[in-house]
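What you see is the complex with one protein chain gone and the rest in place.
Naming follows writing order (A, B and C), and every chain is counted from residue 1.
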Amino acid sequence: MFGIWGHDKAAEITYYGLHAMQHRGQDGAGIVINNGENLKLHKDVGLVNDVFKRVNFADFPGYAAIGHVRNATQDDGIFDNVQPLVFRSLSSSTAIAHNGRIMNAEKIRRNLEEAGSIFQTTSDTEVLAHLMKKMNGKNTTEEAIIAGLKQLVGAYAFLILTEDKMYVALDPRGIRPLSLGRLGDAYVVASETCAFSIIGATFEREVMPGELLTISNEGLKSTRFLLREPRKLCAMEYVYFSRPDSDLNLVNVHTSRKRMGIELAREHPVYDADVVTGVPDSSISAAIGYAEQCGLPYEMGVIKNRYIGRTFIQPSQELRDQGVKMKLSPVRGVVEGKSVVMIDDSIVRGTTSRRIVRLLKEAGAKEVHVRISSPRIENPCLYGIDMLTKKELIAANHTNEEIKDIIEADSVEFLSIEGTEKAIVKDKTINQGICAACMTGNYPVLENDQRKEFYRKY
Amino acid sequence: MFGIWGHDKAAEITYYGLHAMQHRGQDGAGIVINNGENLKLHKDVGLVNDVFKRVNFADFPGYAAIGHVRNATQDDGIFDNVQPLVFRSLSSSTAIAHNGRIMNAEKIRRNLEEAGSIFQTTSDTEVLAHLMKKMNGKNTTEEAIIAGLKQLVGAYAFLILTEDKMYVALDPRGIRPLSLGRLGDAYVVASETCAFSIIGATFEREVMPGELLTISNEGLKSTRFLLREPRKLCAMEYVYFSRPDSDLNLVNVHTSRKRMGIELAREHPVYDADVVTGVPDSSISAAIGYAEQCGLPYEMGVIKNRYIGRTFIQPSQELRDQGVKMKLSPVRGVVEGKSVVMIDDSIVRGTTSRRIVRLLKEAGAKEVHVRISSPRIENPCLYGIDMLTKKELIAANHTNEEIKDIIEADSVEFLSIEGTEKAIVKDKTINQGICAACMTGNYPVLENDQRKEFYRKY
Amino acid sequence: MFGIWGHDKAAEITYYGLHAMQHRGQDGAGIVINNGENLKLHKDVGLVNDVFKRVNFADFPGYAAIGHVRNATQDDGIFDNVQPLVFRSLSSSTAIAHNGRIMNAEKIRRNLEEAGSIFQTTSDTEVLAHLMKKMNGKNTTEEAIIAGLKQLVGAYAFLILTEDKMYVALDPRGIRPLSLGRLGDAYVVASETCAFSIIGATFEREVMPGELLTISNEGLKSTRFLLREPRKLCAMEYVYFSRPDSDLNLVNVHTSRKRMGIELAREHPVYDADVVTGVPDSSISAAIGYAEQCGLPYEMGVIKNRYIGRTFIQPSQELRDQGVKMKLSPVRGVVEGKSVVMIDDSIVRGTTSRRIVRLLKEAGAKEVHVRISSPRIENPCLYGIDMLTKKELIAANHTNEEIKDIIEADSVEFLSIEGTEKAIVKDKTINQGICAACMTGNYPVLENDQRKEFYRKY
Partner (left out) sequence: MFGIWGHDKAAEITYYGLHAMQHRGQDGAGIVINNGENLKLHKDVGLVNDVFKRVNFADFPGYAAIGHVRNATQDDGIFDNVQPLVFRSLSSSTAIAHNGRIMNAEKIRRNLEEAGSIFQTTSDTEVLAHLMKKMNGKNTTEEAIIAGLKQLVGAYAFLILTEDKMYVALDPRGIRPLSLGRLGDAYVVASETCAFSIIGATFEREVMPGELLTISNEGLKSTRFLLREPRKLCAMEYVYFSRPDSDLNLVNVHTSRKRMGIELAREHPVYDADVVTGVPDSSISAAIGYAEQCGLPYEMGVIKNRYIGRTFIQPSQELRDQGVKMKLSPVRGVVEGKSVVMIDDSIVRGTTSRRIVRLLKEAGAKEVHVRISSPRIENPCLYGIDMLTKKELIAANHTNEEIKDIIEADSVEFLSIEGTEKAIVKDKTINQGICAACMTGNYPVLENDQRKEFYRKY
């Protein structure tokens, strides 16, 4: 999610900003540009490059823009749900981009539909537009947004663009990441700071939990729309979701990962191993940390094929059975006859880990000790990272010993919660804390109703 | 370059083999399949995935196939030159794929055209087809190939497919890599062994310098068509061109690179640096070796954007001047305020190195010490790696001190030739030697005429 | 516009039905299929063939469907406005296709938006969906549709598809064409009967003015939702819009056109001409009628290029000035040295007529007498045929004599209103009358407000 206000190449800058955050969503992309008169939308399913390959940005002038990359958590991969969403009335237009999950969206929607409203999408993002519209008679847009946000329960970061302002809002716990920067005179907002670095912008500060920023030609105005609670930024952003060059809540992601590797080595060393290797790309930092802490050589035991793309033809089961590999291949020259420590950033279903253990053993590894640089994931995420249920999570249903057997490893150990916090949280007074609900079951945001619904569902 | 004889999914296997070697050529790809009756070609400009995305391999049955990925060394990016080339006459067809460079191709072509032959491409590969055609009255195809090869001067690996046989040939010095493997009963041939690993094949042996293999339903036959000389496999294949998981001439590429990093640390240590970093992806192995040898932490100081593809919209000069980055971005959290050792695998023109030094300094690096894990490249390659002239090579025209100033680094040092050989050549009796002509000027293959022409041109 | 209920190849049949009516709208096409559980939409801008070229109808099973081809009367050529429109709520879905124009749509929309509704399109069709939604608490869908329709003023034909029924409605004057047919046990509905003939269906009857048909698995039910007034089917459907093989309101279009030509010959003969020619394709029938009545030879004086399509590269002005032609070319061998009667079906702006007169004269025609097989068009259409204003209509601003000079003809005459009626209306008790508002200014449907607005606007 990326926004900019006050730059005459707003659409292009947004394109590069989204491009830097492509890893956050590969199912769709869109940009809405404010050209001073109205809002112009270009969006489609697919990667940023593909969506914009035929766009000539000269035909797309404007001064402000918001953009979004979509990660389809459910199989609703339809065009309509690709964001930003734009809502046009006879008098004005509003564009909305959203990252996170509104937990009471369905309930709000049901009420609105009964009163005669028609929804355009199945996206939880759309409820905010309708809540705003219901207010818009006698209120300013800002008042309508605040009234709408107060009815939402969940984890969210919103960018809202109208003909004359850009609004930026973060949920009261700050579960999703959102940073503010400057590019010359322009304001920029992004889910990750790697977007600032790619466009040459400077980091200004984090958007605060419960804060609404109103950005216009008069400058920036900050409003606290809900009482701020201690920040609980999603731990999985550090573990695997964000880019290593981003700083989240003032902590560099690569550095936090390397520290997780170091903590992991302290907690669960393998002294008699020959080499340490990591699963590319997100586990490399932790693997190097682990190797340094243990004094073992770090080697490339597994190579990722860089050319797997949308058009790659998947091998048939028959060919896979014959040994045709796809995304990852082992480096025989490195692992043959060796005792290998394989660092992975997390285990969700366990299927990927098993595939890699098998690859290494087929390539001649004598032993494979799996070390995971995050805790056991035993609970579903309610805040938008994915939509897995408890049943699908291997650690929710198995001990370490059982997991070891399932993934065919010689041993398996996980980093502790304490180790994870130590690696991520520099200083409680500065970056406060993390949301580790998927590891601990301690959900920072949950309505009574949701709680019941949640236990019924998962 | 990939070939297979004796597998009922020949086209698909070739697709995966080429895919594993995509890094060897990104300008075009093609596969010729032998379906028992005739040769069927599918080729186009572009990446393997793009070229074959609409191909249904079920419509492309066959028992043998050869494939090629094209690296357009010159700006001749035309469809016709994409390989394999197929030559059809009323009585038979021949497909040819070639890796390397035929130094006397133009001279041969001129003679043939004067005698009335019409060429279809501007590729040096085509001369072999015409030399073979001129022989084909009273000779076997094998005799025609040998007669043709004997007229060629250069570095070459050829795959030739006819309706009833597959031929494999390597130049007398073995400058280009070429390996033989088995996949069940089938024979496979590939430029790099990573192709074997991706398809589940086993490595059998290197094709020998000056050897012609004839593979058919009767099995494999080896002929020595020219006196074998000590092998001189191209050093740049180890330095940056090949994939780390390939074994070239029995030596693993990642391992040789890590050893180059270790040798480099021995020759040119930087004792008071804070971190070691490498330019992704080809310099990572060396950087880790360097860091381990020096006892310094290895960190990700530079990140490569994985989503740059054909459809990426390049930023305008105006945006680049404003700081918009493309392929690489520095990790501020890692380099800010630090003294950084930056390992790169080679310096050719020096422009990339300068860009990275600048990125690191902009991100706050206090000092940047550049260490190159290969020797100074002072001479053009005549054997197909690229077509740069002496004028374009920074090391051919500048001392280390000058290079340091040009790339804006705090110091620059190169690995020695001896260190390079030590890292690559395990044992002279086994893998003999390397072609380091671009570093030493000592060209293993050169006709008298070529020699003159060469000095006139470069 | 096409609908079918009760056929297991509903989507395919709809495709062929739309294809037969491609001439009614070339800017977009869509089909909504009812697969027994929900509504599935496929639509896009472009011709029917292009929109559906990648669709495999086997993936699109269903039992009922509605489809639409879009004629963008205004430059709003956006994807969203392509029909059918689909409205989904948590409990049900509704698809709507519409042909015609709702004159009070903007007023209704403004009221709904003030009450908090959000519209998805700029199409006048969408108001019916919102009017229905507002009713849907305590009413059946049928009651909601009737309540909605009663609020609309204009000329309209609607197809509405829900999970369990298909609804068909025609405005109280029956200005737009709409016929009912049978295909085996299935019911089919189409704007023109040529769609029936292409799919092998039989014509059953016209949909009546002010009639709502409800079609479901229980069969067909007819409701009169507004008092029926004498039918006034749009005359321009006969003049040029419909296909010659369609029967509109029980009269064949080709036959009515030929009769217009015959009437025109009676009213305005040219006795000393050499040949009669017509502008392809819509004027050919009239030209043949004219020639037969006058006893003059009919010849192809002008040829239409059949291969002009979306991808045709328009000649630059420079090339057009040099004589490069596009769509039409004269047949010199037919017109050189001749006195030509050129029959055209209508004159709107006059630019096309002038172009053809010029073509004929450049090809050597001695004289060109233009005869128009419809009356002078002096008033804008308010019912959906086009959106031209009075200012743009040549006959609203010029006498025949002036038009003759503007289009550079030797004489110009028009068919009278009486002649037109005589050619179209077989029998007042059967097919009643026509809407000739654009010719006479006598608008059959007009609110007081509209009247004022209309005179302000046009």
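What we mean here is this: a contact is a pair of C-beta atoms (placed from the backbone, for glycine too) under 8 Å apart; a residue touches a chain by one contact, two chains touch by 3 or more.
These figures come from a predicted structure and were not determined experimentally.
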Which displayed chains the unshown chain touches: B, C
Of C:C194, C:C294, C:I343 or C:L388, the one touching the omitted chain in the full complex: C:C194
Touching residue (missing chain; options B:N56, B:S89, B:Q317 or B:T429): B:S89
Contacting the left-out chain in the complete assembly, out of C:N38, C:N111 or C:N305: C:N305
Residues in chain C touching the chain absent from view: 9, 12-13, 15-16, 19-20, 22-23, 47-50, 52-53, 55, 57, 183-184, 194, 197-201, 243-245, 247, 252-255, 258, 281, 284-285, 288, 292, 297-300, 303, 305-307, 309, 311-313, 315-316, 318-319, 322-325, 329-334, 363
Interface with the undisplayed chain - residues on chain B: 87-91, 106, 109-110, 113-120, 122, 129-130, 133-134, 136-137
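As a convention for this text, only the chains that are shown with their structure count from here on.
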Count of contact steps on the shortest path from chain B to chain C: 2
Centre-most chain [mean C-alpha coordinates]: A
For chain C, residues contacting two or more additional chains: none
